[in-house]
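For this depiction, one protein chain was excluded, whereas all remaining protein chains were kept in their positions.
Note that the chains take the letters A, B and C in the order they are written out, and that residue 1 is the start of every chain.
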Amino acid sequence: MLDLEVGRAEAGRAAPARTRLTSVVVRLSGDSGDGIQVAGGQLTLSAALSGADLETFPDFPAEIRAPAGTTFGVSSFQIHIADHRVHTVGDRPDVLVAFNPAALKVNLPDLPPGALVILDPGSFRKRELERAGFAADPREDGTLRPFRVLEIEIGELTRKATAGTGVSAREAGRCKNFWALGLILWMYDRDRAPVAAWLERRFAREPELLAANRAALDAGHLFGEVSELLVPAFTIGRAQLPPGTWRTVNGHEALAYGLIDGARNAGLDLVYCSYPITPASGILQILAGLRALGVTTFQAEDEIAAVCAAIGASYAGAIGVTATSGPGLALKTEALGLAVATELPLVVIDVQRAGPSTGMPTKTEQSDLLQAVWGRNGDTPLVVLAAASPSDCFTLAREAIRIAAHHMTPVMLLSDGFLANAAEPWRLPELGGPPEFPVRFHGRREGFRPYARDARGVRPWVRPGTPGLAHRISGLERDFETGAISYDPANHARMTEARWAKVQAVARALPEQACEQGGPGARLALVGFGSTYGPITDAVGRARARGLDVAQVHLRHLWPLPRNLGALLSTFERILVPEMNKGQLTALLRAEHLVPAEPLSKVTGRPFTVEELVRAIEARLEDAP
Amino acid sequence: MLDLEVGRAEAGRAAPARTRLTSVVVRLSGDSGDGIQVAGGQLTLSAALSGADLETFPDFPAEIRAPAGTTFGVSSFQIHIADHRVHTVGDRPDVLVAFNPAALKVNLPDLPPGALVILDPGSFRKRELERAGFAADPREDGTLRPFRVLEIEIGELTRKATAGTGVSAREAGRCKNFWALGLILWMYDRDRAPVAAWLERRFAREPELLAANRAALDAGHLFGEVSELLVPAFTIGRAQLPPGTWRTVNGHEALAYGLIDGARNAGLDLVYCSYPITPASGILQILAGLRALGVTTFQAEDEIAAVCAAIGASYAGAIGVTATSGPGLALKTEALGLAVATELPLVVIDVQRAGPSTGMPTKTEQSDLLQAVWGRNGDTPLVVLAAASPSDCFTLAREAIRIAAHHMTPVMLLSDGFLANAAEPWRLPELGGPPEFPVRFHGRREGFRPYARDARGVRPWVRPGTPGLAHRISGLERDFETGAISYDPANHARMTEARWAKVQAVARALPEQACEQGGPGARLALVGFGSTYGPITDAVGRARARGLDVAQVHLRHLWPLPRNLGALLSTFERILVPEMNKGQLTALLRAEHLVPAEPLSKVTGRPFTVEELVRAIEARLEDAP
Amino acid sequence: MSAQAPVLQSPAPERPALQPAARQPKDYASDQEVRWCPGCGDYAILKAVERALAELRADPDRTVFVSGIGCAARFPHYLATYGFHGIHGRAPAIATGIKLARPDLDVWVVGGDGDMLAIGTGHLVHALRRDVDMVILILNNAIYGLTKGQASPTTPVGTRTASTPLGVVERPLNACEVALAAGARFVARGIDVQQKVLPELLVRAHAHPGAALVEILQNCVIYADGAFADVTDKAVEAEAQVQLRHGEPLLLAHGRKGLRPARDRLGLELVEIGPGGWREAGVAVHDERDRAAAMLLAALQPPMPVAVGVLFADPAAASYERAVRAQIEEARAREPGLDLDRVLRRARTWTVAG
Partner (left out) sequence: MSAQAPVLQSPAPERPALQPAARQPKDYASDQEVRWCPGCGDYAILKAVERALAELRADPDRTVFVSGIGCAARFPHYLATYGFHGIHGRAPAIATGIKLARPDLDVWVVGGDGDMLAIGTGHLVHALRRDVDMVILILNNAIYGLTKGQASPTTPVGTRTASTPLGVVERPLNACEVALAAGARFVARGIDVQQKVLPELLVRAHAHPGAALVEILQNCVIYADGAFADVTDKAVEAEAQVQLRHGEPLLLAHGRKGLRPARDRLGLELVEIGPGGWREAGVAVHDERDRAAAMLLAALQPPMPVAVGVLFADPAAASYERAVRAQIEEARAREPGLDLDRVLRRARTWTVAG
């Protein structure tokens, strides 16, 4: 019977005249219990499989399990589907599916006029409305006038569709998400097959649930067909993507995989030491699940123990990695000084979140930059990198390990709450070849000096156990030659200089900074770092399409800054720095290169929208001479 | 018999033709056990009483009790005595008294050609020479050729002088320091009476020791007289000091007293919470001894507990203060964010020392500046002050409490290892009047809102126990109005702005930045902060005396920077920033005011010398157009 | 009047601290919507705390709840008292500062097992050894709830959690043992669902003059549901718990079993009570003043019965902050009227004439 329906569906498939879209932004929203994220995941999958480009972002509620129907219990998922490369999840949803009043309430502010709002009237009873904090029914008091509203009895129809599959009423209700998914898939002309296949796997051992969810999926899809005139039908073409095998990946996954691949290419064991904190904990959880790859994970008693254990692991000849978020990074400050003083490799990942203090743990921000670069006692330089996109996290995690291991320095890698959870298609890299940057530990006894430096100012890495090289290291100042404790004034000056030069030397080995778009001499340059890459890229692209003379410079190396950055920046008439903080990158650029950079701050816990950046660009170029 | 000798001494007093000096730098140096610091203290006293201006610095060995005769066990004391105001302890000693070879070895590098070196040949036996690491006897291998050497059997003569006072040989040996002091007092025409008086008090209960030390003092003095042709005799006039009652004070004492006076003037209890660390521990020890003034001191289990307890104390309605040095400040980073988020008063003292990490705990540096200003997760502004001299510590400690209590903000007060121990004459302030800046706690119930702000952006300070005002505060982001936890995007932006504006508002209430010397438009300005004040002041003074167009700007408010600073700096042709770090103030000035400030870094763990600054000034003004 | 006089008088209450009016438990609830998961054990504990406060006729305006971070640490927001929701692990330190400044305030500290026994271990231990006068509640759910289910220092060996997919390797800490070793002079253990016992324990803890620790077994329905089922389940509780009452025998299983000093070693052993009754069986009588006994009781873990109630209450209790105040008062008495000006002049001074 199911098959028959599908059959009909397939049959009806060709029929509707679908409006061709270049892109669409869909947001699913409901109670934590409504299975929003699952539906989102499946929508992503079938969109990807149909050849579109996309980016997604799940928006979890701050509370673990807030009471049903409350605004703070709302869970959302947004996807941007396009027939061209996209770099953001989309400024505002074209379509919102709101499973209950709370979901509508929470998302209303984000809706552009004319957006399509799909509601389940069955959930708009008095109690739900009150819970959501609606004085009156928004469907009646004109609240929804600016939008196109589609009221569909999703709950009721799901119940009907799942009747006879043998599931309980509660279980039937839980199928709503797949009913809605079916409808969306029909609306945007995406294939159901992969979802069906996923359901088969997921509920292999629960035939009733399988049948019920499958029925809901098909029913939703069918509903689209049969109510064609009511439900708009669109289609989106394939995007031009480089050939290869693809999957979707979010920032956390990419970081975890990058660390593993980086360690392998350095020929080092990965010892990952961390203390749980939102949003960084996700990385620990992924790596803890990959012990079969030889990953050692250690959940310490606090952040200080975590970084100290990582330092110990590096001292012992593995690559010690620790990850945290703002408050945890603050706690690691003293130990980072020890890593700098002892000149040991170390990778520190900071998944930035909104501060100060506990702030808004689940919201994104870029406000740890100056802490990363300058926030330590003493003159204590280390390397700071920032990932630009979810998949870039893979590349930079590898890079962090390479730099740490080959320059004997701590490397701080900045991610943020947005990158951590945002997902995008990722072309699988070639793996498993011979190590690309293998580490050679020092073993020569002749003339061994623990702090003797090579041409790049790098001291030898000696693994305990190496015969004849037993030596002592310390956080006290050490003699430039012997490494013994030294209070000699000239020696301290020399060592301070050497630590500085060693870190600066990292920049020498790196390619020069280029422009992502536009080039030197542009009237305006947007300079960014980290997750602002997406919106800045799309905004600059749009502005340039409108003929505006604007360039894009995106920094992945924050310290040391690229060799040629000063020269490059000095060619621009004007420099605008969009950053999710009060102007920290701006301060860094001004201090280092004395350029009149101007900050464009956004500290709402949310990414920039392309639109607000385009407006900012236009404003600058109009009032510019 | 003693009296008789003194009589003779007094009689002989007028005789010698004394060369008139405007200033002299004397350094006493010997084993930790030689009583160097005691002698130094007494020399300071009689110099002060004789009306000279002075500055002193004790240089303790890094080790607690190093084996006798080793270089790392050497303890020194330097005093700069002058007939005019001086701001440093003097670049290099004109006179060195070295009680043993190790002391000579350690101090040799600091001696200018022609310096007078007083040695005790009795201590230059083979063993001592080896211990000190002299291959050959420096008196014979020409090492001392550049200097005027006076070999005096101090030990032997002390033994003789103390014979018959009934002290043991060991005790007699311990009187060496007073013998040498007697000689120095004679050489520089300082009065013995105060020293004698001090001995009376000190050894009131030990008549033998009193007699012995007294005998040694007089004998040393007498030695000067009788060997006139051998021992040079000088005199130094009185300095012009403002009228009043004076004492000497070092930075630690001044800080402790300033905190007590600040708390009193705010009408608040002082709750001082700290964890021992060199060099900050001294403050805890002074305050712990002043419980009779109602001071509460708390030695916590670590720095984090210390700052958290201080925050708790401020929350409870006292003024919470915590003090530490670099590594400890690093540990407090996270909690400082909490103080900023909850907007509570707090004073954090950082006695900076050479970093990174444990570094050189007993050596001075200014390398925590950027950590103080920018070294926290999130956009987390607070107020940063830096004391310029030992006595300035008193003023700024008061100021820190005033700002913290009246602007509801943490205030970081920077001192350093040099200021902590350096001492200078201090005119006692008028105390005990009515509180100068009393705090009024909030008590009104009507329309109470924990985060409602006044015109300066300051929220009310409510003491728990206040009827009807029970409320909750948190490190999570709070609603601008109600103070309840809020994840609202616009609210977070507004609160971030408000925290920023509140701290900036502190600058509005402060006087504009003026020049210490010279004025706007000078061809060169030296801009400094903290303990570089002394050498910069004397260097700029000297350069201006030579007709060079150089101004001096000294910052005591590092964040927020003075309102008019940008305008002032823009008037100078060139800006040189002498700082004991790799250029942190320079970075701050460039970032904030986009001025081409150039750093003059010194990171040897020692203060600048006036000479090196004068040279730097000359270099800049020569090569300048 | 000494210039210092204002100092240390400031904590004077803004109003006479007369016995405040009786209140209902609900009067201690704040206006904030409680946001724990439905079914969370924290709800029951919150209720027990409100009951205890009502029984104590606590004045909300002189009561301060201090917490770190975690689900448990949300506590202060839900009470109509003064509240300080601090940072992870540091609540005991913040509370110590509050008491040092204001011994007159009634301070309660609330935290989870992660808050108190992981990142906060040092602060907990030292607050207890100092005997700062406050009640410390550890809401032990054997998991990190707020961060979504990682292992905590009290998670049993072998447990699979978000951070230990292959099972926990390290052995769990026993909060009461740690507290006793730290020198705590009041140590009790309660269970979230025991609404009769729990408020009593809290009232007892509050009455104790120094630091009082109460470990509360709390069920996290989401990430560690049933973590303590082997102790708390109605079905097993009679056998799995021994309810401690001072001066009464250590009986359980409705009096069918008891604990007595082991014959062959130093320690406790379980005995069936024969017809001769508990005395004949040699069952020990609980003496809450006996620290050694408390250590043995605290150590009991399944399959032995878990001790619930007041394990240790040292009559010799004192309070740190009062001892500090006493030192200040003594110092004052020794140098009456001393002020800063006199202190400054203790050093050798000299006068420069105008």
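FYI, contacts are C-beta pairs under 8 Å (C-beta built on N, C-alpha and C of every residue); 3 or more make two chains touch, one makes a residue touch a chain.
Quick caveat: nothing in here was measured; it's all calculated off a predicted structure.
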Any idea which chains on screen the missing one touches? A, B, C
Return the single residue from A:133, A:164 or A:465 that touches the missing chain. A:465
Chain not shown: contacting residue from A:24, A:305 or A:526: A:305
Given A:291, A:444 or A:615, the one touching the chain that is not displayed: A:291
Who touches the missing chain here, A:112, A:133, A:146 or A:244? A:244
Hey, which chain B residues sit against the chain that's not shown? 63-67, 70, 72, 275-278, 281, 284-285, 288-289, 291, 297, 299, 301-303, 327, 357-358
Which chain A residues would touch the chain omitted from the figure, given the whole complex? 45, 48-49, 51, 194, 198, 241-249, 257, 260-261, 263-264, 267-271, 273, 290-296, 298, 300-302, 304-306, 308-318, 320, 334-335, 337-338, 342, 427-428, 431-432, 435, 443, 463-476, 484-485
Contact set of chain C toward the excluded chain (per top definition): 118-122, 125-126, 129-131, 153, 166-167, 169-174, 177-178, 180-183, 261, 265-268, 284, 287, 290-293, 295-296, 299, 320, 323-324, 327, 330-331
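Criterion: only the chains that are shown with their structure count from here on.
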Here the gap between chain A and chain B, centre to centre from mean Cα coordinates and rounded to Å, is 48
Using mean CA coordinates as chain centres, what's the gap between chain A and chain C in Å? 40
Taking each residue of chain B in turn, which ones touch at least two of the other chains? 304, 334, 337-338, 342, 474-476
On chain C, where are the residues touching two or more other chains? 69, 87
